[in-house]
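Here the complex is missing one protein chain, while the rest keep their positions.
Each chain gets a letter, A, B and C, in the order it is written, and its residues are counted from 1.
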Amino acid sequence: MNSAILLISCPDKKGITAQVSAFIYENNGNIEHADQHIDNQTNTFFMRIEWASKNFSIKNENIAKEFSTLAKKFNMHYSLSFSEDVPRVAIFASRDLNCLYDLLLRHREGQLRCKIPLVISNHGNAQRTVKDFDIKFFEFPVTKKNKTRVESKTADLLIKEKIDLIVLARYGQILTRKFLDKFPNRIINIHHSFLPAFVGEDPYGQAYRRGVKIIGATSHYVTEELDAGPIIEQDTARINHRDTIGDLKIKGRDLEKIVLSRAVRWHLERKILVYNNKTVVFD
Amino acid sequence: MNSAILLISCPDKKGITAQVSAFIYENNGNIEHADQHIDNQTNTFFMRIEWASKNFSIKNENIAKEFSTLAKKFNMHYSLSFSEDVPRVAIFASRDLNCLYDLLLRHREGQLRCKIPLVISNHGNAQRTVKDFDIKFFEFPVTKKNKTRVESKTADLLIKEKIDLIVLARYGQILTRKFLDKFPNRIINIHHSFLPAFVGEDPYGQAYRRGVKIIGATSHYVTEELDAGPIIEQDTARINHRDTIGDLKIKGRDLEKIVLSRAVRWHLERKILVYNNKTVVFD
Amino acid sequence: MNSAILLISCPDKKGITAQVSAFIYENNGNIEHADQHIDNQTNTFFMRIEWASKNFSIKNENIAKEFSTLAKKFNMHYSLSFSEDVPRVAIFASRDLNCLYDLLLRHREGQLRCKIPLVISNHGNAQRTVKDFDIKFFEFPVTKKNKTRVESKTADLLIKEKIDLIVLARYGQILTRKFLDKFPNRIINIHHSFLPAFVGEDPYGQAYRRGVKIIGATSHYVTEELDAGPIIEQDTARINHRDTIGDLKIKGRDLEKIVLSRAVRWHLERKILVYNNKTVVFD
Partner (left out) sequence: MNSAILLISCPDKKGITAQVSAFIYENNGNIEHADQHIDNQTNTFFMRIEWASKNFSIKNENIAKEFSTLAKKFNMHYSLSFSEDVPRVAIFASRDLNCLYDLLLRHREGQLRCKIPLVISNHGNAQRTVKDFDIKFFEFPVTKKNKTRVESKTADLLIKEKIDLIVLARYGQILTRKFLDKFPNRIINIHHSFLPAFVGEDPYGQAYRRGVKIIGATSHYVTEELDAGPIIEQDTARINHRDTIGDLKIKGRDLEKIVLSRAVRWHLERKILVYNNKTVVFD
């Protein structure tokens, strides 16, 4: 069953919920999900509202225009999407295929409602697996010297393939601001620590040396500052003094997969709103 | 800041959200929280909506009457409450004062927005503590013989004291149907297991003998069937083969306190809707 | 580095630790891990002790004989194994390949130190995947009528293949006592609930209908009584009223994989002792 989804943020004012739901009701829409949140610190109103497309009296292509009066009135930032527009996802991987593999399997199981037209890696070892899933594979090795060129070629490819979301599945390379600016809030990374602890390289080694009793993983939108973008999801697992760095890596692998896949699923289901370098997740 | 809260359940139909929010908006109410849920299996609509009383054009005592047209139209079950009506809570305790003490401390800290006019126990050992908190204490020992009489006396006292919620803080006594029927969905119990596992007596002993690797606690509304009422909240803690029954009890105590206090807080904040022997918790 | 592992249980008495460690030390063994546990309720002593084979003055094939004096003296049950004897594992699967796939991937990653010579399923859908992993695949459909015959054929195959451990990766079929008796404490099952809650069929449906707030998964050794064998590991995940049965299944899949793989790993590393229908896990 097709549906339309509105994600809204604006200054809080009387009547937003009433008028948005009236807009849907008067056009014969049946609300299937509605969730709202008010941030009292910043006086900001957030809403996610989803209604059945069937019998809705405005055609999909005209909804934005019809809604614009309301949007202007309340000074809204909003995004409108339709469940029948299946997002197109590119996965970036590197040598460690744990998260890549997990996403491909969840996709095959139907957990992730998207198309995955392509995988890009700076190594070749994922090639066979990716092709087994009938997905195009591009090996783009990155060096200091060719980085700008590779990023530019990558961006072109992503635009040509109409990619809506980029997932860094333990990609390892730092992307430049120029690249990031082309895909704002559309690049999800998994960092294998409980951010903001253990930013940067070798977080399991850092965790081991600090002697923490719990490790974590964090999925977040990528921004220019390393590992400092809006956090989407985190989870943790208990360790103890018997665990070697190798054990941390094994325990962490399960966290990484779960935390990354939740973030991707929520993004695909248009459940995430970004503001103030934080996220509202309407789960 | 005072607010009004509506909890609604009814068959799902087009326009409920729109018309409920219009009712609030047209009477100059500012919605502070709104959450809804549709159970697709039973086609039931659930809503919790809270708005600022200030400037609302209908007086509290007239809201129900004004709302009744809408309520009838959609065949709603609903309850209307006002944040300024602070609920009155009676705590029932027995020998183990762990949960009683915890509730009293949280209340003193301001975590639980209620009045606690009285504590009833079938033992006397809580007397001093309860009085230190300036709360009336009644010792009503229960025997097979006097049970009916004690329950009747208890009910009279609760009605006289205008008690809105009864919390069984490890009370231990089974209440009769006659008593329960006077307080439907208004008696919260804590059971020291992960229900439906280990119903009835000595759940820690049962858990120990079964050799589970995780223990739990469950808060639920009390219904006639033992430990089978609508579950409000549960939590779990890891144990291992080194833990004796005594260790289980110590680990369980923290769970009991946390799980019971969450249920009580949510009930006081009118966040719980009961249906089908289950709960919707708008947290 | 090769090592020898002793798992011991016996009535607790003075001197067990001293004499077992002296036996190893006097034969020039270097203890790498030692863990013990005393169950005070039953006065039972449990020990897992692992030492480097290198330089040990008794050959592997003679250790049991040399140790037998001590074993008799303390009336021990014990098992002796050597890390270089890599266990041979058969996986039983059915239509849902989630756990099968996970075990094969973890095995390929090196998380599970074993050989997996064969997979048996009562459906054919795993065939391609299993063969991609270079593992033999047997499709043995089970009906009421052929059950005895299939079990007998299966047992012959397992014995011929020198299988040490059978893993039921959502196998679905109930095994007869006759079959189970051939592999005592050597068949691990994953049940998709927090046992002892929701024994038997459709545990996610049972959980949904009961309205629990947390779901679980349990790995256990299989005994004749359904889902009542010694529990090896459990884990839980939070759900809420928004979750459909379908959501429970998705959330549960991650639990199932993690809980089953931990049990298999611990068994392979000889970390589990069974007694009194419970387990001691020296993790």
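Quick note on the criterion: a contact is a pair of C-beta atoms (placed from the backbone, for glycine too) under 8 Å apart; a residue touches a chain by one contact, two chains touch by 3 or more.
In this text the structure is predicted, and so the values were computed from the model without any measurement.
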item	value
Chain not shown: contacting residue from A:H37, A:H123, A:K136 or A:K182	A:H37
Identified contact with the non-displayed chain, of A:E32, A:E109, A:E161 or A:D235	A:D235
Interface residues of subunit A (partner: the chain not displayed)	37, 39-41, 194-198, 210-214, 216, 230-236, 240-242, 244, 276-281
Contact footprint on subunit C, counting only the chain that is left out	14-19, 21-22, 24-26, 28-36, 38, 238
Touch residues of subunit B, complete complex, unshown partner	98, 101, 105, 109, 111, 132, 242, 250, 254, 257-258, 283
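The criterion applied here is as follows: only the chains that are shown with their structure count from here on.
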item	value
Rotation angle superposing subunit A onto its copy subunit B by C-alpha atoms, nearest 5 degrees	180
Same vs different contact residues, subunit B with subunit C, by half of numbers used	same
Residues within subunit B bordering two or more other chains	none
